[in-house]
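In this view, the complex is presented without one of its protein chains, the others remaining in place.
This part shows chain A:
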Amino acid sequence: MGRYVLRRLLQMIPVFVGSTLLIFLMVNVMGDPVAGLCGERQCDPATAARLKQEFGLDQPVFPQQYLAYMGRVFTGDFGTAFNGQKVTELMATAFPVTIRLTVVAILLEIVVGITLGVLSGLRRGRPVDTAVLLLTLVVISVPTFVTGLVLQLLLGVKWGWIRPSVSPDAGFGELLVPGLVLASVSLAYVTRLTRTSIAENKRSDYVRTAVAKGLPRRRVITRHLLRNSLIPVVTFIGFDIGALMGGAIVTERIFNIHGVGYQLYQGILRQNTQTVVGFVTVLVLIFLVANLLVDLLYAVLDPRIRYA
């Protein structure tokens, strides 16, 4: 197990380097960021040159800018955004908010998604199952921004149950609705995955054995059926952690949540290399770690899966 973890950690290095380099090149391919800094007018050449020097944009992108950047990243310096704030400062305000939002979303996925999945999986073909299937179909086919705007309009403006925008503190309570919107599509997938998996395993030998042993129904479902059925679901949720954090752009914009999505959006709009690359680098790391954790969880869920 230890060697496996070590190997996986080593594998992360090329993935990390490759993805950051790609992002770095992609942001820079859009052209000179300083050109947009002065608004509709031309920056005067002397100031533009000085700004480029300040942000290190006067060097060739590869390898000088990239190497210098990576060198600084390893000392914890992610550079400065165009508005003069340290990117690490932006991260310190943005990540906690988005992590809270992701936690809400993931919890909703786990609790609501798996519960619905188990219910419909056990009652396959019954009205409950059909209803859940229809509901998830609707959720999957409607784009997130539509769900978000409709919920915002109904709950926020028409009925006044929530505030349409989230305050800068962004506490868990305020993030419930945005979290639901963010989770909605994945939640539907989790439900469907669980349902299929449960329905399949319900007829397997070990469940029949467990029932034949006279185990109570509850124990059969939680210890035998669910544990084995959750493997694909856990994979999906683990993968989803990274996807949700990066994909929060739309939801955060609708509910005015100042998290990672907001900073990324601003960074891309202003072509702020330092912000975009910094945030994406951290997101890549989170993604890699989440994937590693998923793989490790396999072993916990199913002892048959042994790693060298």
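The definition used in the following text is that a residue touches a chain if its C-beta (ideal position, glycine included) is under 8 Å from a C-beta of that chain, and two chains touch if they have at least 3 such contacts; residues count from 1.
The definition used in the following text is that contacts and distances are computed from a predicted model.
This figure omits one chain of the complex; the name its UniProt record holds, of "Methylenetetrahydrofolate reductase", "2-oxoisovalerate dehydrogenase subunit beta", "Cytochrome bo(3) ubiquinol oxidase subunit 4" or "ABC transporter substrate-binding protein", is "ABC transporter substrate-binding protein".
Remark: the omitted chain is touched by one listed residue; of A:Y4, A:F239 or A:Y265 this is A:Y265.
Within the whole complex, the absent chain has one touching residue among A:R50, A:R72 or A:R227, and that is A:R50. If you put the missing chain back, the residues of chain A touching it would be 30-47, 50-51, 54, 82-85, 89-90, 93, 152-153, 156-157, 160, 163-165, 168, 252-256, 258, 262-263, 265-266, 268-271.
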